[in-house]
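Of the protein chains in this complex, all but one are displayed in their positions.
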Amino acid sequence: MILLLAAVCFFYINVKKIINNIHLGRDLKINDNKRKRWWLMFRVAIGQSKMTVRPVSGIMHILVYAGFIIVNIEMLEILIDGIFGTHRLFAFMSKYYYILVSIFEFFALAVLVGCLVFLIRRNVLRLKRFWSKEMTTWPRTDANIILITEIVLMSAILTMNATDGILQTRHEVHYASVGSFPISSILQPLYVNLSTNTLLFIERFCWWLHIIGVFAFLNYIPYSKHFHVFLAFPNVYYSKLHPKAEIDTMPSITREVKLMMDPSAIIPTVEETTEQFPFGVKDIKDLTWKNIMDAYTCTECGRCTSSCPANITGKKLSPRKILMDIRDHAEIVGRDKAKKKEILDGGKTLFDYITPEELWACTTCNACTQECPVNIDHVSIIVNMRRYLVMEKAAGPGELNSIFSNIENNGAPWQFSPDDRLLWTNNLEMNIK
Amino acid sequence: MSVLVYTENWDGKFKKTSFELVSYATKLAEMLNTTATVLSIGQVDKAELENLGKHGAKKVINATNEHLNILDNQAYTNAIAEVAKQEGAEVIMLSNNNTGKAIAPRLSVKLKAGIGSGVNRLPVSTNPFTVYKKAYSGNAFATIQIKSEKKIITLAQNSFELIETANTVSIENLTLQIDGSAVKTKVLDVQKQTGKILLTDAEIVVSGGRGMKSPDNWGPLVELAQLLGAATACSRPVSDEGWRPNEEHTGQTGKIIAPNLYIAIGISGATQHLAGISSSKYIVAINTDKDAPIFEAANYGIVGDALKVLPQLIDAVKKSKS
Partner (left out) sequence: MKILVCISNVPDTTTKVKFIDNKKLDTNNIQWVINPWDELSLTRALELKDNASNGIQSVTIAHVGLAGSEPTIRKALAIGADDAVRINSEPLDAYYVAAQLSEVIKNEPFDMILCGIESSDHNGSTVGGMLAEFLSWPSVSAVSGVEIKDGQIFISRDIDGGKEKLTITTPVVAIVQKGIAKEPRIAAMRGIMMARTKPIKIFEPVSIEPLTELVSYELPKPRASCKFIDPDNANQLIDLLQNEIKVI
């Protein structure tokens, strides 16, 4: 009981921290097209439509994901048993109980196998996208911890059921006759020769291991990429519905252009010209809350980076790394802010994590956003950081600077005289006036 | 009211530009019915000073002072102004090179003498004193009248024919008085290329562009340059890529040169490159593209592959030498 309360409280506190960090970003209203959004969430998040683009990993993940949800229904019985001291409270449903628990067992096995396969893909087969530069010790360890925990928890359930079954045949108190269950039966031969006391110990041990494991895992999740199990759904709901290649316009620039075309219009005061927000994105507070939610939803799967043409051809850009950097920075900023520090994250900005070289390598092809199973929009972050470099600092690559100058002076991106614009018409057969 | 010419020396030696100045000054003096006096500052030996006489000088002032071993603009301006006053010069001439550009404007204010800078021919008239020069970066020519009593002219390099005379030249030695504490410039370090023909001095230049395809193809180009006694140059993309050293880059953002002959190989002729070479007397272009803009600026052209044309040129030059 105490454990339950402690676990839930602790979890709530950590989730609140993440929500606060997400709110470090700018306000943004996303409340249009509700039906389209629900359908998108159903298809992509619940339906895992983007995951199955890679069939092996997609199907395994569906099994693990479905298994996770379904097996946790069992948690209901375990919680009530724990609080009220009962044992298999719902056993009174007999036939239905048998069917339900069998289903749970089947999925527990599926999850176990799935996680094993995933462990092999990561650590033995060493798939490229799990070993990129940004996948340092912690991200890899995080992934392994999650998979191993799942395997342990599922093994606990199956072992628990197996020993429970044997104890029933020995007519132990508490162990009502519910029969043995399909999968755990297979395990029974392992335990059948052990003494009753040992079996009791194992069964209880597994029960407690499972419940404590679940509480511990629950509280581990906010510190891990596994948080995506919660965030994936809202993240997909709030995704960008516009066509992928469409980049948002900036109302503050529209006002500037109007002023340039008509200098007699109202000139803003010095206060107005140094707005609270810069053009583009320099730091966490300039990102929208959706951008930060994207960072917390990132599962570090690497599908984005492995499909990025810049990354494939050896450039420094890795879309995954950008999201991971934003999360790292947001975590430290949030922590410093809570501690009421004057200087957050040692005065670092996003540009201390993400270099201009990475940003300029992006071709805005949107392969990353296409591949992302949780609908993260990497490109809008990259474009907004570029906007900061160009519009606040004029720090774009030299080629861009000469293009801007040429457009300003010659009306075209090249160094040709505007008087020569119509030269191409000279050899045409028609007469152009 | 004479003409005073300042000729710079490089480690005690004069260059073609110095002799051009003397030739011009002699002709100008004739126009003004007066004589030309040459001023040389620094350690130059007698034989070299007498060379000035071969191109028209009748009198040379050999001025020295230890404080003038480095170019301090104020010190040099004061020295030349003093000599100009002494000689009663009406027109003072310098070359339109880096040194001339550093001194002439200061001299102009000191003597209240109007400047005609970068002229490339004798004055259109002497009364009123009117000079002719390039304007708008070579896109036009301007005729300018100098209204002040004293005048300063800086001469564009390689724009005036040398005259040859058999003069006897009188050399007057002068020790200048200079207050050392007034010399504010302190030179800490000098880095100089030695051995190669300087691009800015060369009469013939052989230049390569991106059309040469690869730095490995430069062999024949360098060979042709050696046979012709020419300096080598290149266009901007070639120096940006690191195929050739930065010093060889000719163009608007590189060196602006005025050789007698400029051979452009595999160079398209973008405006920025032409801005650096348009003062060349003759331009020859070799390019595979018959529509390349370089052919509009060139006097002679060959539409062909440089790697096939260069060997023919090399053979022809070798034959003509034997």
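For reference, chains read A and B in written order, and residue numbers begin at 1 within each chain.
Everything below uses one rule, namely that a contact is a pair of C-beta atoms (placed from the backbone, for glycine too) under 8 Å apart; a residue touches a chain by one contact, two chains touch by 3 or more.
Computed from a prediction, not measured in an experiment: that's the story for all the values here.
*Asks:* Identify the residue among A:20, A:254, A:401 or A:425 that touches the chain left out of the display.
*Replies:* Hidden-chain contact among the options goes to A:401.
*Asks:* Looking at B:23, B:51, B:200 or B:268, which residue reaches the missing chain?
*Replies:* Candidates B:23, B:51, B:200 or B:268; residue touching the omitted chain: B:200.
*Asks:* Could you please point out the subunit B residues that touch the chain left off the display?
*Replies:* Interface with the chain not displayed, on the subunit B side: 10, 70, 72-74, 77, 96-98, 101-106, 108-110, 112-118, 130, 133-148, 184-194, 198, 200-201, 203-204, 228, 252-254, 260-261, 271, 281-282, 284-285, 295-305, 308-309, 312-313, 315-317, 319-320.
*Asks:* To test your reading of the contact rule: which positions on subunit A touch the chain that is missing from view?
*Replies:* These residues of subunit A touch the chain that is not shown: 253, 256, 260, 267-270, 273-274, 278-279, 390-395, 398, 401-402, 404-405, 409-410, 415-420.
In this section, only the chains that are shown with their structure count from here on.
*Asks:* Distance between subunit A and subunit B based on Cα centroids, please, to the nearest Å.
*Replies:* The mean C-alpha positions of subunit A and subunit B differ by 68 Å.
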